[in-house]
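A single protein chain has been removed from this complex, and every other one stays in its place.
Moving on to subunit A:
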Amino acid sequence: MRRTSRAISSILLALLALLFLSPIYIMLVNSFKTRAELYNNALALPESFSLQYFEAAMKKMNFFTVLGNSTFVTVMTVIFVVVLASMTAWMLVRTDNKLSKLMFMAFISTMLIPFQTLMMPLMQVMDWIRTYLHIPMLNTHGGLIFMNIGFHASIAVFLYHGFIKSIPIALEEAATLDGCSKFGVFWRIVFPMLKTITITVAILDVISTWNDYLLPSLTLSDKGLRTIQLSTFYFFGEFTIVWNQAMAGLTLTIIPVVIFYAIAQKYIIKGIAEGAVK
């Protein structure tokens, strides 16, 4: 009796979960349908599986270029944030003076500032750097990565700081006595111990960089530099909406996310929980 009721509950839960993802189903089935079929019944399974709308969407979105752009920007951002934030946080934890405390406070106290408060003056600063220092900060991937690092610095330093505080200093002292430089101590001894928190920082950064729309929309104007989010936006804006093609385009943009989720699910869920709770 008890076992059957649990089996039924299990099935009901699975059905509820499937129902929750019904928007994904609707997107997927309609990306195969002809226009007539789509307007006739938006919820039914397609009668024929034609990949022509995917091909058309791929071409219009410039899919492989924008996929490459998004991947490049995301990977570089994550690498720089992990390397720079872990080094910074370690120094801030191991240095007990006013400057160190002040810097940590600067990182933490700015976390509440919404992006909208910074976006216009930030664009001015980037413009000045371009005009007076001749460093191309706008309309380049490098500039976008630079700004991403700045925006992700606070949360990354905060997470690393909390983690490093809990690891004992004895090992580092022993290595220093053995003649290891600070650089060696950090990279050979400390950084390997930060593995779990590094995964958390990396996951959070991947998600927020990959899904970011507003900052890239403000900085990138060349068509060839667009990220997936930007290309999706223009895809919907430039053409009067042909829904089957649009759904095929959206399906394409979700595929990389689903693959990432399938591979790293365990880490993603753990990373989200840790990133929020700390």
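Operating definition for what follows: a residue touches a chain if its C-beta (ideal position, glycine included) is under 8 Å from a C-beta of that chain, and two chains touch if they have at least 3 such contacts; residues count from 1.
We take it that contacts and distances are computed from a predicted model.
The chain not displayed here is annotated in its UniProt record as "Sugar ABC transporter permease", chosen from "Putative membrane protein", "YdbS-like PH domain-containing protein", "ATP synthase subunit a" or "Sugar ABC transporter permease".
Remark: the omitted chain is touched by one listed residue; of A:Gln52, A:Thr110 or A:Thr196 this is A:Thr110.
Only one of A:Val75, A:Leu118 or A:Leu138 touches the chain withheld from this view, namely A:Leu118.
Touching the chain that is not shown, out of A:Phe32, A:Tyr53 or A:Phe146: A:Phe146 (per the contact rule at the top).
Within the entire complex, the positions of subunit A that touch the omitted partner chain are 6-7, 9-11, 13-14, 16-18, 20-21, 23-24, 26-27, 30, 38-39, 41-43, 84-85, 87-88, 90-92, 95, 97, 100, 103, 106-107, 110, 112-122, 124-125, 127, 129, 146-147, 149-151, 153-154, 157, 182-183, 186, 207, 210-214, 229, 232-233, 236, 243, 246-247, 250, 253-254, 257-258, 260-261, 265, 268-269, 272-273, 276-277.
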